[in-house]
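Heads up, the thing below is written out as structure tokens.
== chain A ==
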Amino acid sequence: MKRLLLGFGATGMLAWLIASYASLGGRAVAPLRFPSYPPVWALQAMSLGNKELASTLIFYNAQFYFGEKYAWRRETPEYQRLFVALDKATDLDPRNMDCYYFAQGLFSDIKPAIPVLNRLLQKGMRYRPNDWYLPFFLSANYYFQLKDPVTAAHYLQRAAALTPNSSLFASLSARMLYQGNQTDAAISYLEAFIKETNNPGVRQMLFKRLEALVAIQYLERAVAAFAKEHGHPPQSLTELIRFGIIKKIPADPYGGTFELDATGRVVTTSKLVEAWKNHDKRNQNQQAQ
Partner candidate 1 sequence: MHSFACIRALGLATLKGGLRDRLIQSLLLAGLFFLLSTLVFSSFSMRQPLEVAINYSLATVQILAILVTLFLGLNLLSREIETRAGYLLMGQPISRTVYLLGKFYGLCLLNFLIVAFFGLCAALSLPLVKIGLTNAPSIAWGNFFVAQLGILGISLLLGAVTLLFTALATSAVLPFLMTVGVWFIGQSTEAVKNYLEAGLTAQPMPPALKWLVTVAYYLFPNLSLFDFKVYAIYGLTIPPLLAGYALIYGLVYMVILLLLAATLFQKRDMT
Partner candidate 2 sequence: MTSAIKTSKLSKQYKKGVRQQQVSALLDLDLEIRRGEVFGFIGSNGAGKSTTIKILMGLIQATNGQAWLFERPVTDPAARLHVGYLSEHPHFHDFLTPLELLHLLGTMRQMERKTIARKSEELLGLVSLSEAANRKIRGFSKGMVQRLGIAAALLGDPDLLILDEPMSGLDPLGRHLVATIIRDLQRQGKTIFFSTHIIHDIETLCDRVGILVQGHQKYVGSIQEALYPAGNLFEITVRMPEQWAPAQTILGSLRLLWHKESLYNFELTEAEISSATQAVIAAGGGIVTLEPKRRSLEELFLDLSGKFGEKGQSDLTSPAS
């Protein structure tokens, strides 16, 4: 018995040492890649009758990968692979809320990903009919990305019907339905989302987006104040500084610069989103160099 315990202890220590070595020493050298998982039926067979656990493990892997890749290494994650993995995980266990939540956090900014993301969320709604988050996410995606306020309102109503505490939706739905300020709506949606998020990588990503939105909101308000004062909108953003309305133009966390477009709206030269399509190619190029 004693020997047994000793053996257990020793293996545990060894595993720990290897793991910590890999995470310290290996990090700088090996490129971090996200695995592409086998088909769902094979995953299910390999799970040895624990497909829900397999689903959780895929989600954990995705979560840890994202955290390390995005927050630690500051590299572009392989979004498409991540999405496919989450899709497979939700095929294994279509009730795995973590996956839907994580997917919404990751992909709701990425316009080209919205159709597949929405399909994923709808799968979730079929299996979690009482979960208000899923229609809430769908509503946000339809509103902000697909610019479809009618469908967005429909989903928001479903979400509101599912939660006894619908104060969250009151301001949001008002803003959505009455074509209020998009930036304000987006900020309140993001704040609501961030409040429920504890994954550091995802939080960091959402904060970055929030930072950009707050900057836009700040500039939009300044533009509005300028218009009120002068009776016409400013020619450019630098005019705002010249007239002393703001001290400086905030930086775009995505690396672009803010400017005014022809219609007088605040825009940025960056896409305000993470890359979706080309990341795999880019990673390959990085490796080839």
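One rule holds for everything that comes next: a residue touches a chain if its C-beta (ideal position, glycine included) is under 8 Å from a C-beta of that chain, and two chains touch if they have at least 3 such contacts; residues count from 1.
On the choice of candidates, all candidates are chains of the complex that A comes from, given by their letters.
Keep in mind the model is a prediction, meaning the values are calculated, not measured.
*Asks:* Given that all of 1 or 2 sit in the same complex as chain A, name the one that actually touches it.
*Replies:* In this complex, the candidate that touches chain A is number 1.
*Asks:* Give the list of chain A residues in touch with candidate 1 in this complex.
*Replies:* Within the complex, chain A touches candidate 1 at residues 1, 4-5, 8, 40-41, 44-45, 48-53, 56, 60, 63, 93, 95-98, 101-102, 133, 196-199, 202.
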